[in-house]
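A single protein chain has been removed from this complex, and every other one stays in its place.
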Amino acid sequence: MLRVISRRLVQLVVTLLALMTLVFFWLRSLPGGPVDALLGERATPQTRELLTRALGYDQPIWVQYGRFLKNVVTGNFGNSIRTGEPVTEVISRAFPATVELAVAAIIIAIGLGVPLGYLAARHRGRLLDNATIIVTLVGISIPIFFLGYLLKDWLTQGLHLFPPSGRISTGMDNTDVTGFFVLDGLLTRELDASADALWHLVLPAVTLATIPLAIIIRITRASVLDVLDEDYIRTADAKGLRNPTIRKRHVLRNALLPVVTIIGLQTGALLAGAVLTEKVYNWGGLGTLITDSIGGSRDYPVLQALILLAAAVFVVVNLLVDLSYAVIDPRVRVR
Amino acid sequence: MTRALSDHKRRRIDELIARTSEPGGVSLLRDAGRRLLRNPTAIVGGTIILLFLVIAIFAPLVAPHDPIQRFPELTQKLTVDSIPGATAGHPLGSDPLGRDFASRMIFGARQTLFVGVLATLIGLLIGVLLGALAGAIGGWVDNLLMRLTDVMLALPSLLLAITLVALASRSTQWTVIIAVAIVNVPIFARLLRGSMLAQRESDHVLAARALGVKRRDIVLRHMLPNSLTAVIVQATLTFAVAILDAAALSFLGLGDPDINRAEWGLMLGVDGVRYFEVRPELAYFPALAIILVALGFTLLGESIREALDPKNRR
Amino acid sequence: MRASGKGLRSALAAGTIAVLTIGAAGCAESDRDNGGGEGSASGGTFIFAGAGDPKNFDPIFNDDGESFRPIRQMYDTLITHKPGTAELTGGLAESWENDASGKVWTFKLRQGVKFHDGSPLDAAAVCANFDRWFNMKGEAAQSQMIYYQDVFGGFAGSKDAVYDNCKAQDASTAVVTMTRYKGAFPGAFTLTAFSIASPTAMKQYDSDTVTQNGDSFSYSAFANEHPTGTGAFTFGGWNKATGEITLNKNADYWGDKAKVDKMIIKIIKDENTRKQELRAGTVQAIDYPAPADRKALADEGYKVLDRPAFNILYLGINQKNPKLKDLRVRQAIAYALNRAQLVQTKGPGGAAVADEFLPNTVLGYAQDVQKYEYNVDKAKQLLSEAGATGLTLNFYYPTEVTRPYMPNPQEIFTVLANDLQAAGIKVNGVPRPWNGGFKDDVQQFGKQDLHILGWTGDYNDPGNFVGTFFGRGKVEFGDQAMTEMFDAIGKADATVDQAAKKTAFEQVNRDLAAKWLPAVPIWHAPPALATTKNVEGLVPSPLTAEEFNTVSVTK
C-alpha cells in the first residue's frame, strides 16, 4: 500500500512540475500579462517601464524561469496581483470555503442520491422510478448557473427564505478558527454564527449538488439493478434470508462500489461547478478566486497556483478513492 | 497489486467499451437498431434531436427575420430597463438590442448545433487519432500519450476550458469551441485505446492475424470500426456537455464575445442573466432550449449505449 | 460488513440534523433582526455594498475606486470637493494660495486636527508626506505610485520631477514648492492618493517597504493593518474571508462626526447579487446598480441616486491608417453613429450624448462646438468625397470588463458597428480581454483602426480630460505628429490665469470637434448608487468620492 501511495505522489510531483513549466512559458508568451494587470488606466509609460524592471521582465526568460522554479520549490507562489497578498494566503483562505461548500454538496448528493437511486431501482419501471429518471436527466441537462439564478430569485427575493449571497451575515463578527464557518461556530460556541453560516450554505450547496446528485442517483440505480441481477443475490434468496438482510448485506455494499468511484470522479466536476455556483452566490471560495483571477484582472500568480492545486486535489482525492475502494472491495485489496 | 489499484479508473472506462464494442458485426448493429426503435426513451430523444436539426438546418426558412437586424419599431420602445415584448411581426418581442428575439432563438439552434458539433467533432477526431495511435502501436507511444491524457484528466473539464480560454490571448467563438473540444480529447483517446486493446486479444482479430492480414488492415478494417460504436455513443453524450460548457463560459464572461451571434448558451449566459428582471423570457427560452436539446442527446446516447449493451441482448 | 448500512443511516441522520438546524437558523436570524440596530441611542451600523476588493489602505500605492472608497473615509486630503460637486473646498487646509509663478503653494492648515493615533496634523506632518512620496526608494514601490508618477512626473533625482520641496513655515502653514507650474494643481491636491497619513504611524509600521514577490508586491503593515489618517472613520479591520471592511466612527473627527457608529463595506462583485442583497435588507446601500435594474429598484421604493456625470466614453480613431488621416473620413464616422439612439436604448439613466471630451461642469467646456448629428447620407457623401468607399476597419473592443462609462462594452460595440455598417463602412470586430490584450494592443501597439475606451475624471481640470488623451503623442490615436493639437493643449494647460485658461481650453475643444477629431465622444454615463429608504444623507459625488460621515440609517 505504501508503495502505491509513494508512487502516486512521485507521479503527482512530476505531473505538477510539467504542468507548471507549461503554464509558466505559456503565460510569458501572452500579451498583457502581469504588467498590464498591475497597472491601472492611469499608468504612464514611465510607470510601465519601472514596473517591468521591478518585476524582472527585462531579464532573459530562463533567468525568470529559474527564479520562478526556485520560488515554487520553496513553496512561494508569489503575490496576488489583485490583492497584493501572498498567493498561498489567498488560496488558503478560499480553500475552506470551497471545501465547506463541496462537502455540504457531497453530503446532500450522497445522502439523497444513494437512497433515491436505491428506491428507484427497487421500484423499477414504476412511477417513482420514472419520475426519478426524468428529474435526474433534467438535473444533468440544466445549466447550473441558471438553476442557481432561479433558486436565488425565487427563494431569496420574493420569499425571503434564504440569504441571497455570502457565507455569513454581514457584521456577524464570527471568530475565524478553521475557515469552515459552520464548524468554527461550533468550536467557539458561537452557535448563532454556526446556524447563520449553515443557513447561508443551503442554497449554494443544493445548487452545487444538483449534478452530482443526479449522477449518483443514476449510478446507484443502475448499480443496484446490476447487483439485483447477480447470482449471489439469487443465492441469498435461496438461503431464505429476509429481504432487509439481503438489501443491507448483499445489495447495498456491492452496489456502492461504482458509486464510490463516481464520487471520486465527481470531485473534479464539483470544483468546476463551484466556479459557477460561487459566482452566483458570491461565495468567497476557490471558484470565485478563479473567476476573479481571470475576468479582467488576469491575476496570473493566483491562476497558476490554482491550476496546480486543482490538479493536486484531483489526484489526491482519486488516490483516496482508490484506497477506500480497497477497503470496500476485498478483490482489489488482495490482488 | 499496484496496477490493479492505480489503473482501475482507466479499466472502468475500458470495461465500458469492451461491453459495448463486442464483435458481432452487422447483426449486432441491426439488433441494436431494432431495440432502439422499440425504446420509447430513444424515440423521445431522437424526436427532439430531429426537430432541433430541422430547425437548425432550415433556420433561414423558419425564422421570420434576420437575427442580427435591429428593427426601428423595436428600438423605439427599447431602453436599458425595458425591453418590448411581443408585437405584430415579432412574436417573442425584442432582445436587448432591438433585434427579433424569435428569429434569434431559431437561428440559435443553428449556432448551438455548430458549436456543439464542432467542439465534439474536434475533440473526437484528435482523441480518436491519439487513442488509435496508442492502441495500435502500444509501447512507449502508448505510455507517453496516456500520461498526457492523465495530465489533462487531472483538471476538471470546465476548469480546463476556463483556463484555456483565459490563456488564449484572443477570445473568439473558436477559442470556446477549441477549449471545449480539447477537454474531450483525453476522454475519446482513452475510450478508443481501451476498446482497441480489448479487441487486440479478441477472437476475430486473432483470426485475422492468423490469416496473415496486414497490421494496418487489421487496425483499419477490423479494430477501428468496432471501436467506433463506443465512440459514437460517447460523442452523443459529449454534445450535451459541450453546449452546457459553452453556456457556462458565456456566463463567466469568457464565452464568445460576439453578441451578434445567436447562440443559446451565449444568449442565456449574457443577456438572459443580465436582463433577467427586465425580461425573464430572455433567459427562460434559451435555457429551456438548451435543457431540451441536452436532454435529447443524453436520452439518445444512453439508449444507444443500452441497445448496444450485450447484457440486454436476450 | 455492516459498514454500508451504517454509512447510509448516518448520512440520512446527518441530513436530518442539517434540516433541523436550518430551521433553527431561520429562527436565530429573525431574532437577530428584531434585536439588532434599534433601541440604542447609538447611530447603528451602515452597510454599503462595494463592487471589488481594495488593494491596500496606503493611499499613495493605490489608483482604483474600490481601494479609495475605504481610504477616503479614513483619510483627508489638503483640498477636497464640496459634497456632490467637483468644486474645490478646504480639506485639511482651510485655505491655499498659489503665487504668481504658479510654482509655490501655501496651505493654511486647520487647527487642532489629530490623526487616529493621536499625533497632531501640522505642517511638519504634511511636509513629511510630500517628502515621503518624493523620496520613495525602490522600483517596486515607485512602480505602484501611479498617480504620483502621473501628477508629479517623477521621484528624487529625476529631471522630470515636479516637486521640489516642502517647508513648514509654522505649525499650521505648509509651503510646497514645485519646479514648474502645472495645470493639474490645485485640483490634483484633492486626489485620494495624496491623502495625508500620520508620519508616526507610517514610521512605526514601516510604510515604505514594498517588496516584490513573484509577479507582484507585498505591502507594509501600515498599508494592510494600520492605516492611520485623520478621517471620519477609523480602521476596524478587513475580514478577507467574508469580504467585509469594518470602519468605526472617529469620535474626535475635526469635521462633521459620523452619524453611524460603524460602517461596513461589504464586497459583492456581482451587480445582480448586490441588488438582491439590497432587497433582502442585508445591505443598506449598493454601488453601481445595473443600469437595467434602476427602474425596478426605484419602483420598489429604493432610492436610486445618480452621480453627476464626470466621465466620457469615446470612439478612438487610429490615424496610423492612412484612410483615417483624412478628416472627412473621421467626420463620416462621427455622422454615421446614431449616438442619440445608443443613449436611449443602452444608456444608463441620466446618460447624455457627449459632444466634447469633458463634462460641462469642467472649466473650458465650450457651448458652441461642431456637433455631428446622426446623418447616414452625410456620412456616405463624405466617404465618397474622400474616396474611402468600401472601407474596412478593425474595431477593437474589450471583454471581461465593465467600467462606469462603459457598462457593457460588447453591446456598445455591436450597436456602433451596426451604425457604421449602415453607412457603408465594413467593420471587423476584434474582441480582446481587458488585461489580456486589449490595453496592450490598443495602447502599446496601436493595432486597431477604431476602439472604444473612456475615462472617469479625477479632479476638476480640463487637463485631466483632454490633456490625458490628446496632450501628447499616443499610440492609441496613431499620429505622433499632431503637433498643432499637442501644442495647443500644452499651452492651455500651462496657463496660470484661470480666465485665460478657460478661453484656451474652449478653443481646444472647438478645434477637437471641428479640426482634429482624433476620436468621437459618445456619451457621459453617470454611475448610480442605490440605498434603502431609511438611508439619509448620502450625497453622490461626481468623482465617485462619497464620504459617509453624513449618512444616517433611520429605523
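We call the chains A, B and C, going by the order they appear; numbering starts again at 1 in every chain.
Criterion: a contact is a pair of C-beta atoms (placed from the backbone, for glycine too) under 8 Å apart; a residue touches a chain by one contact, two chains touch by 3 or more.
In the analysis below, contacts and distances are computed from a predicted model.
*Asks:* Given the options "Membrane bound protein complex subunit mbxM", "4-phytase", "NADH-quinone oxidoreductase subunit" or "ABC transporter ATP-binding protein", which would UniProt use as the protein name of the unshown chain?
*Replies:* Protein name of the absent chain (UniProt record): "ABC transporter ATP-binding protein".
*Asks:* Among A:152, A:253 or A:279, exactly one should touch the missing chain; which is it?
*Replies:* A:253
*Asks:* In the complete complex, the non-displayed chain touches which residues of subunit A?
*Replies:* The list for subunit A reads 125, 230-232, 234-243, 245, 249-250, 253-254, 257, 328-331, 334-335.
We take it that only the chains that are shown with their structure count from here on.
*Asks:* What topology does the chain contact graph adopt: line, ring, star, complete, or other?
*Replies:* Basically all the chains touch each other, so complete.
*Asks:* Could you say which chain's mean Cα position falls nearest to the mean Cα position of the entire protein shown?
*Replies:* A
*Asks:* Centroid of subunit B to centroid of subunit C, CA atoms only: how many Å?
*Replies:* 44
*Asks:* Distance from the CA centroid of subunit A to that of subunit C, rounded to the nearest Å?
*Replies:* 36
*Asks:* If I count partner chains per residue in subunit A, which residues reach a count of at least 2?
*Replies:* Counting only residues that touch two or more other chains, subunit A contributes 30-32, 279, 294-295, 298.
*Asks:* Hunt down the residues of subunit B that sit against at least two other chains at once, touch-wise.
*Replies:* 166, 169, 253-254, 273, 276
*Asks:* How about subunit A: which of its residues touch subunit C in the complex?
*Replies:* Interface residues on subunit A, with respect to subunit C: 30-32, 34, 36-44, 46-47, 50-51, 53-56, 68, 71, 76-87, 93, 97, 107-108, 110-112, 114-115, 152, 156-157, 160-161, 163-172, 176, 179, 191-192, 195-196, 198-199, 202, 248-249, 252-253, 256, 279-282, 284, 288, 292, 294-298, 300-301, 328.
*Asks:* Once bound in the complex, which stretches of subunit C touch subunit B?
*Replies:* Interface residues on subunit C, with respect to subunit B: 272, 290-296, 341, 344-349, 397, 399-400, 408, 410-411, 414-415, 418, 429-433, 436-437.
*Asks:* Mind pulling up the subunit A residues that touch subunit B in the complex?
*Replies:* 3-4, 7-8, 15, 18-19, 23, 26-27, 30-32, 137-138, 140-146, 149, 153, 258, 261, 264-265, 267-273, 275-276, 279, 290-291, 294-295, 298, 303, 307, 310-311, 314-315, 318, 322, 325-326, 332, 334-335
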